[in-house]
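Take a look at this one; I'll ask things after.
What follows is an incomplete set of chains from the complex, kept in their original frame.
Order as written gives the chain letters A, B, C and D; numbering starts at 1 within each chain.
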Amino acid sequence: MTEFELDWQREARIGIPEAVLCGSKSPAQIDAILDAADDRRLLLTRLDADKLSRLAARHRAALDHDPLSATAFHGAVEAPTLPGPCIVCAGTSDMPVVREAARTLAFSGRCSTVVADVGVAGLWRLMRRIDEIRAFPVVIAVAGMEGALFSVIAGLVAAPVIAVPVSVGYGVATGGTTALHSALASCATGITAVNIDNGFGAACAALRILNRMAASDAPG
Amino acid sequence: MTEFELDWQREARIGIPEAVLCGSKSPAQIDAILDAADDRRLLLTRLDADKLSRLAARHRAALDHDPLSATAFHGAVEAPTLPGPCIVCAGTSDMPVVREAARTLAFSGRCSTVVADVGVAGLWRLMRRIDEIRAFPVVIAVAGMEGALFSVIAGLVAAPVIAVPVSVGYGVATGGTTALHSALASCATGITAVNIDNGFGAACAALRILNRMAASDAPG
Amino acid sequence: MTEFELDWQREARIGIPEAVLCGSKSPAQIDAILDAADDRRLLLTRLDADKLSRLAARHRAALDHDPLSATAFHGAVEAPTLPGPCIVCAGTSDMPVVREAARTLAFSGRCSTVVADVGVAGLWRLMRRIDEIRAFPVVIAVAGMEGALFSVIAGLVAAPVIAVPVSVGYGVATGGTTALHSALASCATGITAVNIDNGFGAACAALRILNRMAASDAPG
Amino acid sequence: MTEFELDWQREARIGIPEAVLCGSKSPAQIDAILDAADDRRLLLTRLDADKLSRLAARHRAALDHDPLSATAFHGAVEAPTLPGPCIVCAGTSDMPVVREAARTLAFSGRCSTVVADVGVAGLWRLMRRIDEIRAFPVVIAVAGMEGALFSVIAGLVAAPVIAVPVSVGYGVATGGTTALHSALASCATGITAVNIDNGFGAACAALRILNRMAASDAPG
């Protein structure tokens, strides 16, 4: 009864490779999926070091695992060469999510540039780097707590801004809902948001945009 | 004390024209803003027919008002000619939000194509038109209730998908939170969301993408 | 003061056998219940491997325990022979709940057929098996995250559809409320829902329907 | 742009006729739908007397409207003759929802029997009629406030029990969430629930069961 069916057609259909969210899967289930994958490429997310250590040795050895982001590559992944987004974040605590996005992009061949620790409480840090940020085709903004970064960024750059709320903080910030709602209710126009802590999803949204830009014969 | 300062630099800075959210403004406040705008173009949203009727006669006459979407154009707006997104919606009740998005796009010179009434309860309706939808550079998906449309669409098209949850429905659907959460928690990857009922915001997000596509020398 | 009184009349009264929810009971309390049960049949749910290991040895040995679903049979249970529902699920992470439903049905002599990994993000997987699903008298649909599966299934099959939301996912999906609300707010008509992660309850609801079908002189 | 596409295939596909939820539609939108329906049968829900009065005269005259339930039949509907569920409710305030369920069943040719005012605060009222209720193939239980009726009923009858929470009450009962959660968290096994105030949905769920019973060659 543990049969499963991966969506190997996904990359061809929508340009995003199949990925496995490991958070709620047992090591045995992940082992079975990796066996079925055979030599096909697969991105694994939410695979923390502890769960990795409980996989079959043959899989442990074969995976390219990154502990900070809890992601792993199954199958050969070359160094990315295609242009990609700028990933901007408010603080050190956001780095696991930043890294999940960067790894997802790299798995699809896209570079990414991280601009870290530009929270709005010390606005001069962001302003110093804003021209650099403006040069990218897409911006992924990552922030927890009150998420004010989303509004400030979106008011300053013309590119698509994908907000990733992060579940850092305590009290009313617990779980990331405040940051999520800040992104959605922003007074700055044209921000879109993905789920809390969803660096993977933000990268996929960026891939959809970048793939279309690459494919397009320049609409408009 | 009723001074205000519009952000006339916005269009030059980020490619999105200044807009006025009229929902929580009094007719007198809106009149003052229109006076200040003089002959500059301005998009007004959440301006329903009742509030329109309470504006100064000179403004009432000059505005191009659309009752279904409660939007108005101040200043000359030519028929749109630039290519734009496909706007897909689940049912008739979503049309005010669909129309707010379409009008915002038109204000910036972008065409849009509406594919209505393709809710997933009768899946054949969506499948019949899916190839048509796949041809667009961006898809705006508009749905209330459980928002299953977002996941089905995003599983079938490669373009960026911007989800607009709508506050139709009753019981647990009241206010649109269920549809919003469905967009954010979707098993289909790479969906982004805007605030509930925010057709304007979805259009602005699409404009950011389309403007970049137009400007780009095809990254990647 | 640790007296208790099981509802042994339940099976005769409503066709569903007495069951013990072990999640919030101590091993000592469960031991006492099993002693009182004597040789009467009893279904135990939410009995994980750790708690099982802390039961009295005589009970540990006598129980037919399934770790994936955390269920156990006390007393003889023969292989099921009566027809039962199709259990459809969106992904591997849903299997503990799927299995809790299947085990509950088996305890009452009902077979069940599992159709796994048919999430709507890769719609072709579901469409390939839809005719098979349509042949069953009842469908139990199990899904977490945004629960779009419920609407798609209910739009395609005529049988009663019992939705079981699952608490997998993170961010706004945490705890399963999004999937629950999607089932309740579905645009597809006639879905009913049980509590989050309640595979047992879904099976009991299916038993009520199947028992009545078996008993009926075909109403209507 | 006001195009729409009704799902006329629904009745053939899943045995439930197409219906129009009028709550969030304008009179003009409803008029257009009725014109498109031509002489096909259509059930309208959430059509209150005020909105009815704003429809085109030709439609107003042709509809069979029931003010208590805010439902209307478009097209000929004969008196129901097929057996149907028992609808049990806790009090007078639940009658609009009870009636919405009964009208939906009648539209599909199903009779229904209402047992009203059997709230558990005066348990003798329910006990006096419990044998009568037990005779039905399906029970729809309708209750607001704390929804204790759901548990008491489901502990006493063997038939499928479909709970409809109602948004009557104040304070913590406001909006019906307490009653909904009581249905879902019930200690009585095998209850299923539909959305708050969704008499229509409960009737559709009952239709799915009754249709299958009628069609079945008695499984099990």
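Heads up, the rule we're going with is that a contact is a pair of C-beta atoms (placed from the backbone, for glycine too) under 8 Å apart; a residue touches a chain by one contact, two chains touch by 3 or more.
Because the structure is predicted, anything quoted here is derived from the model rather than measured.
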Subunit count for the whole complex, all chains sharing one sequence, 4 displayed: 8
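The rule is short, and it goes like this: only the chains that are shown with their structure count from here on.
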Intersection of the contact lists for chain B and chain D: C
Chain at maximum distance from chain B, centres defined as averaged CA atoms: C
Centroid spacing, where centroids are CA-atom means, of chain C and chain D in whole angstrom: 26
Distance from the mean Cα position of chain D to that of chain A, given in whole angstrom: 44
Sites on chain A at which at least two other chains make contact: 180, 195-196, 198
Chain contact topology (line, ring, star, complete or other): other
Touching pairs among all chains present in the structure: A-B, A-C, B-C, B-D, C-D
Residue ranges of chain C in contact with chain A within the complex: 91-93, 95, 98-99, 102, 114, 116-118, 121-122, 124-125, 144, 168-174
Interface residues, chain C side, partner chain D - complex: 13-16, 19, 82-84, 110, 137-138, 154-162, 180, 184-185, 189-196, 198, 200-201, 204-205, 207-214, 216, 218-220
Touching residues (chain side chain A, partner chain C) in the complex: 1-7, 9-10, 21, 23-25, 29, 33, 46, 165, 167, 175-177, 180, 195-198
